[in-house]
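Okay, here's the structure, questions in a sec.
All protein chains but one are shown in place.
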């Protein structure tokens, strides 16, 4: 079989980028983001990207790097947080923005990967989010129709992976990564560790290899957005 | 907290049964079925049950036991296999039957547990399954509207579980159990082993405890429907 | 005396029940975790994919892979489990969370909630708030009774874009506690007053119609 395992993020991305493409990028805040593939996207010079990602990174890190270079034309997100460059581009009209409720975003991505064209959710009924969408009553309650989302490429970050593309995530770094892995026409995964095929317990694989086209070992800064600690009481 | 851990299937079921109730029962064929809770349902004498289960057991085992006692009024399944008592009751009109495509059944249960009232799938478009249901085109392809399913009670079988209700399944005995655990107003799980809270890796819990109201250690026959082997070549 | 932030959190904690699965919003709601009674087991859900949130870590326990929905570093507990965002919101939307405690900009007398967007200002997004109010069984709002300029926040109808329609069950402000019959027709009721706050004061600072149905504070 064509080997899924590639030496680095640049070679993993080779031949897959084109201007105007739609990219799903995993992570919540800066937690579990595909740091290496974001850098490779930046180096590729691809322009006019629509990025589907729960958040938009911060100035100088994560997706903030692609905002800096103005490679992103549109974001589909639930919360864009504190990002000055984002705010500047958005307010000047350079950057388009589509907000989705976080659960609706997660479900739309799952639906896209699962062949579900649309689904009815209570989330957003009677709000701006439901404007222009069908609302329908089931069992006396109103629901709004949301559609599945797919992407030309999804880039995800996992903890461990093998050459078959089987992936395991760690703690809350899982977040949007598993659904995005299913909803890209092509999915590239970056992992902290490549393990031999057979080393992962088959009952415990979060993303089966069928969803992963290319896999690469990355190196990770894992920047923390809100370092919050408690003090140890004196012994 | 009220203890979720109960001594046996009978006490786990106490107070939860009523005639005409809807029960989801996990398993695929005889693999991963809640053997102990099915027996307890039989002993409870509850009547007129609608059972949502991919299959209907076999004569004398699994759901076949509840067919024998005529406690089931209706089955919602994808395949009912070889079950003479089932066939007799169905052909005589004693038993109602609703067939769902297996993937539609799985997704309807997931939807029910996930607050999704309905979803559009390509499965069954243009067939008997789509009759009386809305069909709608998305991106030039036809999809049929299917609705979420919920139950008064779901009974599931897992491998290991803890007193918080966290569950782990084993191999293909997982099947319908995880979705059903989410779609019952009450969910009872039976497991092969109760482990201390903290013994299960939090990254590897298939069903988080929030979905499980009661948990019980069972004893299992694990009958095999199609014992199929290959011969070892002579050394 | 109006309630302090900590008193608000303390009052909100009285909505907890043993065995509850709860989602706490950012700000004052987060403080509620400090007031869970010792004899009560409450499990905190974090919508970025965790059940069983523990306290903030000690400095040497920090793990960048372990954060809450406010992006703060946190810890796990023996009972914890992790899951995807899709599974997390399936849990929320599916009605499996008993209680959510959230902040608000405006609440209407019918239980409408606005807490994500001020037109003309840079909008950060609704995050998971719309999913929480649509899916969680009981929604409790904790907020200052009036805006900084003194304008009432409890209104006949919200003026800001909504987060949800008829979703709020209880509003705890620094002046008192209001009950809303979100699914029915009973008018909003004032059920508690902060110590030393008069009915007249609260009437003057509230646009929403309400009827006093004061009960003894516990």
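Labels A, B and C are assigned to the chains in the order they are written; within every chain, residues are numbered from 1.
We take it that a residue touches a chain if its C-beta (ideal position, glycine included) is under 8 Å from a C-beta of that chain, and two chains touch if they have at least 3 such contacts.
Values in this document were obtained by computation on a predicted structure and should not be read as measured data.
The shown chains contacted by the absent chain are A, B, with contact judged over the whole complex. In the complete assembly, the contact with the undisplayed chain comes from B:124, out of B:34, B:124, B:184 or B:208. Among B:74, B:136, B:170 or B:185, only B:170 touches the chain left out of the display.
For the chain left out of this panel, the touching residue among A:14, A:91 or A:210 is A:210. For subunit B, the residues touching the chain absent from view are 28-32, 54, 77-81, 87, 90-91, 99, 101-104, 106-107, 109-110, 121-129, 159, 169-179, 206, 222-232. Although one chain is hidden here, its contacts on subunit A can still be listed: residues 1-2, 110, 112-116, 162, 164, 166, 182, 197-198, 200, 202-203, 205, 208-211.
To be clear about the criterion, only the chains that are shown with their structure count from here on.
When every chain is reduced to the mean of its CA atoms, the largest separation from subunit B belongs to C. Set side by side, A-C and B-C show the greater C-beta contact count at A-C. Separation between the centroids of subunit A and subunit B, computed from CA atoms only, is 32 Å.
Chain geometry summary: the mean Cα position of subunit A and that of subunit C are 28 Å apart. Counting partner chains per residue, subunit C shows two or more touched chains at residues 76, 82-83, 89-90, 92-93, 134-135.
For subunit A, residues that reach two or more other chains under the stated contact definition are 107, 121-122, 169-171, 174.
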